[in-house]
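Have a look at the structure below, then the notes.
The complex appears here minus one protein chain, its other protein chains still in place.
Let's look at subunit A:
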Amino acid sequence: MSKAQDTMLYLNGVSVAFDGFKAINNLSIIVGPAEMLAIIGPNGAGKTTMMDIITGKTRPDAGDVLFDGRTDLTRLDEAAIANLGIGRKFQKPTVFESHTVWDNLELALKKPRGIFPTLFYAADAPDTARIAAILDQVRLSHRRHELAANLSHGQKQWLEIGMLLAQDPKLLLVDEPVAGMTDSETEETAKLLRDIAGTRSVVVVEHDMSFVRELGSRVVCLAEGAVLAEGSLDQVSANPLVIERYLGR
């Protein structure tokens, strides 16, 4: 277990099968505190499934999943894991469409989640300031009173990133954040994620190689549920296996 100490996320020998199909196969990945890790890999490689396992949506058949060097995530449910400080952005942006942009952020804001604190919650000045700051950061200030349903795809992505920020997590799992964004928006997102990674751990899954390059982080390439290659983007993309199984396609 000594290897797990001082890590933010520690996956060791994790496997999961769906009806006999091994979606994750003996996967081991480590993310340190305030480290950013980019994950690439072909469709169906198991990237999203890996996030499902970390966030408690899917239970692994085998392996260790530890958070912050000690907490066994395989024993906890989604809400408990979220409250530990793990935030997730979904591959398909999922925001609360019949709520306003502001309310989406208010719901995500790190606050007691119990029934009665929620029932009697009233936003105080620091809360409003925090939400306003996040709105600025994700450039949705001008749409704060609109229903989330009326946002464009890219704006929903931003809103979901904003919700992640509001949650103030220690570990962020970000699944394909720039799908549907323009080039300049993509650049902004990379910058934002780099800023966040200054203080927290971030795992980003993305197919967009120029975006991954901008992140400038360590890269892991997954294929068939296991690590195919690992290192800097240049090292990974020069790897013949990666070229054959992913980039060359």
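We adopt the following convention: a residue touches a chain if its C-beta (ideal position, glycine included) is under 8 Å from a C-beta of that chain, and two chains touch if they have at least 3 such contacts; residues count from 1.
Going forward, contacts and distances are computed from a predicted model.
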UniProt protein name of the chain not shown, from "Urea ABC transporter permease subunit UrtC", "Acetolactate synthase", "Putative protease" or "Helicase Helix-turn-helix domain-containing protein": "Urea ABC transporter permease subunit UrtC"
Options A:97, A:136 or A:234, residue touching the unrepresented chain: A:97
Per the touch definition above, residue among A:17, A:34, A:133 or A:147 touching the missing chain: A:147
Contact with the hidden chain (one of A:107, A:209 or A:226): A:107
Chain not shown, touching residues in subunit A: 55, 57, 77-79, 82-83, 88, 90-92, 94, 96-100, 103, 106-108, 113-115, 118-122, 147, 149, 163, 167
